[in-house]
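Before I ask anything, here is the structure I am working with.
Taken from a larger complex, these chains appear in their original positions, while the remainder are omitted.
Going by the order they are written in, the chains are A, B and C; count residues from 1 in each one.
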Amino acid sequence: MKRIAVFSGTAHPELASAICRGLRTRLSPSSVTTFSNDCLGVQLQANCREADVFIIQPLVPPVQQHLVELLLMLDAARGASAARITAVIPHYAYARSDKKDAPRISIAARLVADLLVTAGANRVLTMTLHSAQVHGFFSVPVDHLNALKVLAAHFRRRNLRNTIVVSPDLGHAKHATEFARMLKLPVAAGSKQRLSDDRVTIDAIVGDVRGKNVIVIDDEIANGGTIVEALAKLRELRVKRIAVACTHGLFTGKAIERLRAQSDIEEIVTTDTVPILEEKRLPNMRILSVAPLLADAIGRIHVGKSVSAMFDGAT
Amino acid sequence: MKRIAVFSGTAHPELASAICRGLRTRLSPSSVTTFSNDCLGVQLQANCREADVFIIQPLVPPVQQHLVELLLMLDAARGASAARITAVIPHYAYARSDKKDAPRISIAARLVADLLVTAGANRVLTMTLHSAQVHGFFSVPVDHLNALKVLAAHFRRRNLRNTIVVSPDLGHAKHATEFARMLKLPVAAGSKQRLSDDRVTIDAIVGDVRGKNVIVIDDEIANGGTIVEALAKLRELRVKRIAVACTHGLFTGKAIERLRAQSDIEEIVTTDTVPILEEKRLPNMRILSVAPLLADAIGRIHVGKSVSAMFDGAT
Amino acid sequence: MKRIAVFSGTAHPELASAICRGLRTRLSPSSVTTFSNDCLGVQLQANCREADVFIIQPLVPPVQQHLVELLLMLDAARGASAARITAVIPHYAYARSDKKDAPRISIAARLVADLLVTAGANRVLTMTLHSAQVHGFFSVPVDHLNALKVLAAHFRRRNLRNTIVVSPDLGHAKHATEFARMLKLPVAAGSKQRLSDDRVTIDAIVGDVRGKNVIVIDDEIANGGTIVEALAKLRELRVKRIAVACTHGLFTGKAIERLRAQSDIEEIVTTDTVPILEEKRLPNMRILSVAPLLADAIGRIHVGKSVSAMFDGAT
C-alpha cells in the first residue's frame, strides 16, 4: 500500500490537524512564502514521491490567495512525483458561480475546476456544493460529501414538534427539501429575488409557516442578508421559535453584526468547513465538526473502500 | 464572410427546414445509412470546406441512434475541413442526467457534452436545459436560448386574472419562478418525490392555490406522470381553470393517453423543439414554433452579433 | 495486487459469464435503465474503487444502444474511481468504417475509438479487427486477439486434402492468407466489387479452385451477401466440398435465410464473439467459444503477464 501524505495550505490548518488526528497520521509540513514581487512560493517539506497525497484547502477569504496557493501546492506535488493527488476542498466557494445568468461572464465554478486539474489534481473531495450539478464540472473523480447528515443529527436531538423547515429561496430549495425529509418535517420556501450580489428581497413565503417553529436552512451564510430578509418575512407570519442552520458559515461583511441583532434566533448551527474566528462566535452559535466525516472519506479513498457507503441508510 | 452550411440529422428535418426558411438558406443534403452490421454511416452531400457549419439534431427518441448520428456528422464535417461546426441541439435530453444522485452512475449530461466535443463540435446552440448548470458541462461556447419567452408571449394573450403558476417540483422550481416573473404572477410548487424513473408522488402543494386558475409548467413532459400527479393534488385544492405548459413536449409512453384522460385541461402548450407526431396532437394542444428563435440565433452566431441581445428587454 | 471487477453490458451477458467462469470470478452486477425520455442510465452495482475493471460489451445490434451503454459504463467506472478500466469489445463492429472511400464521411472506427477514450477507457481488448490497422486508431494500449487460431484448430481436425482457402475479396485477403498459412493450404480470392452496402458482385476468382474443396473465410458475415456471391462463382468453377468460416457471425437481415438456401455448405463455423439467437442456429453451424481466450487474456492483463505469448508458436 502506498503511504498517505496529508498537507495543508494556510486556509484552515485547524481542520487539517483535526482530520489528521482522525486518520492517525501526522500532517506533513509545508511552507508558503510571499516574494518581494508579491508572487507566492510554496514548498512541500516532506518527501511525497509515490505517496497518496491529500492537500486540504477550503476556498475561504482571501479566496484568490488560497486558490493560487492550492494550485501551486498541487503543481509542487505533481512535480515531486506524487502517485496520486487529491484536492480536499471542504468549501468550494466558486460553486456559486455555476451558471451564466448574465452575458459575457465566466462560469467560474467550471473554470476553477479546470484550473485545479491543470495544476495537477487527480481527484477532488468536497462538501455540500452549492448545487449538485457542480460535481459534473470536474473532469476528474469527485467525492461529494454531504454535511446535512451532521446538521440533521444535531437537530434530531432537539424537540421538533410543530416545526417546519424553511428554504429562503424557492428556486434553490433542494438542500432544504432533503434536510426536511431527513427530519421528516414539512418544508416552506421564500420567493427570493436577488437585486444585487449583496441585496436580496423575499416577497413571499410559499407554504404555511404561521405559528410554527422554523429551521431556516441554507447551504452557506455569507453576509447574512438573505437570512435576515427571510426572518423578517417569517416574523410577519408569526412564527414561533427560530433556528438557523447552514453548512458553510462564512459570516463575511456585516453578517455577525446582523445575526447578533436578530435576538430571537435560538440557535445558529454551522460546521467547521470554514474557519470561524473566535470573535465571530456568537453565544447562540454551534459549530459542528466535519473532520470525522472527511477523515473517514480520506481513509476510504486511500484504501479503496466505498465512500458512498458512508451515506447508506443514513439516519 | 465564410458561407453558412446547415445540415440536418434524421431527428427533426421539419424543424431544420423551418430554420432554413428563417435563414433564407437551403438545407444542405446529407444521408444516413444503416450498414448490414447495424453500424451507421453518414455522408454530408455538399462541400463544406471552410464553411460555417450548423448541424441540427435534437436528442429525441430513438435517442441513442440520434446521438451517434450527430457524432458521426460532426466528425464528417471536421474531416471535411469545415471552418467551424455548431451542434444545434434544441432538446438536449441528456441534460436530465446532471448529477450523481446514486453511487457509480454516469453524469451523462457531462459525458455527452465531452463526446460532442471529441467528435468535433466547436460550439453548441441549445434551448431550455433541464438545469442552467448544464451549460457549464461544455468545454466549448454554448448559446443557451430560452423558450420561456415564447410560452410567455402566448399566455400573455390569455386572461391571467386570479392565476398562479405551479411548478410540480419544489426542488426544481427555477423555470416556474422565472416564468411567473415574466407574467407577473405568483408561484406555487409541489413537494415531489421520485419513487423511480417513471413513478413520482407529490405529497403537498406549497403555496396558496385554492380557488385559483393554474398554469402548471415544467421544462419537459415525458410520460406525463408528474403532471398527472400534480393535477390530482391541485384538484383536491379546488383549483379552477387548468393550463399545462412545457418547452419540450416528448409525450413518450402513456403520456398522450394520460393527458387525454385529464378532461379539465383547457390547454396544453408546448413547442416544436421535439417533433410531435400527428396522432399525438390532442385537440387542446398548441405547438409554438421555436424555429424563428433558432434562425435568429444562428444568423447572429454566423455574423458575430450578440445573441444575448435577443433576450434583453424581453416582453 | 488490485482486485479484479468484471461488468457486462446488455449486449452479450452469456459471453461475460463464460469469461468469468474462466477467470474463476463473479460477474459484478450492473443495471441499465431507459428513462422516460429514452435516455439511458447505467449503474455499476458493486464498489469498484481502486479495482482493475473490465467491461464486456461487443458492438452488436442494436449497435448504437450498446455503444452508448458502454460509454456510460466506462464513465461510471471512472467516476467511481476505478484504478484501471479495460473495454472488452470482442466484436468491434465500427472497425469496418476504417477509411474514407467517399468524400465527407466519418472514419467511424477512429471516431468511436476516441469516444471510448473520452468516456474513460484506459485500454481495450478486442478480437479480429476488420483490418489490422484499426489497432492504430486507439490512443490507448490495445490487446488484439486473433480468433483465427480457434478456427484453425477446428479445421485441423478435418480432412484438408485437396483443399484451398478462399477469400471472397482480393483487396482484403489478409485474414485468408494468414489462415491458409496456419493450415498450410493454398489460397484463392474473389475479385469483389461493392455496388452498395448490401450488394456486392464477384466477377472472378483469382487462383485455381477448380475441383478443389474450399473453405471460404471472412472476418465477419453480416447479411451473407458476399458469401452467397462467392459460392455462386465457386460452383461455376466446379468446386467440391464447401465450408464457410468467420470470426464474427452477425447473421443480420436475410443472412440465415440465404445460408439455409445454400444446401451444399457442409459446415458454417463461427465463434461466440457475437450472441447468436437460438432460432439462427442452423443445423450445419458450429459455434466455437472465444471465452477461454478472452479469460486468459484478461487474466494476463490483470497480473502483467505477456499477452503476445498466447500466440507464440501457435500451431
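Methods note: a residue touches a chain if its C-beta (ideal position, glycine included) is under 8 Å from a C-beta of that chain, and two chains touch if they have at least 3 such contacts.
Remember, predicted model here, so these are calculated numbers, not experimental data.
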A student told that 3 identical chains are shown should find the copy number of the whole complex to be 6
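Just so it is clear, only the chains that are shown with their structure count from here on.
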Enter the angle, 0 to 180° in steps of 5, of the rotation superposing CA atoms of chain A on those of chain C. 120
If every chain is reduced to the average of its C-alpha atoms, which one ends up farthest from chain A? C
Distance from the CA centroid of chain A to that of chain C, rounded to the nearest Å? 50
Interchain centroid distance [CA atoms averaged], chain A/chain B, Å: 33
Residue numbers in chain B touching two or more further chains are 100, 103-104, 107, 114
Within the complex, which stretch of chain B touches chain C? 33, 35-45, 47-48, 59-65, 67-68, 71-73, 75-77, 79-80, 93-94, 96-97, 100, 102-108, 111, 114-115, 118-119, 197-198, 220, 222-223, 225, 250, 252-253
As the complex stands, chain B meets chain A at residues 98-101, 103-104, 107, 109-110, 114, 131-137, 139, 144, 170-174, 177-178, 181, 186-189, 191, 193, 204, 206-207, 306, 308
In their shared complex, at which residues does chain C touch chain A? 2, 47, 49-51, 78-81, 83
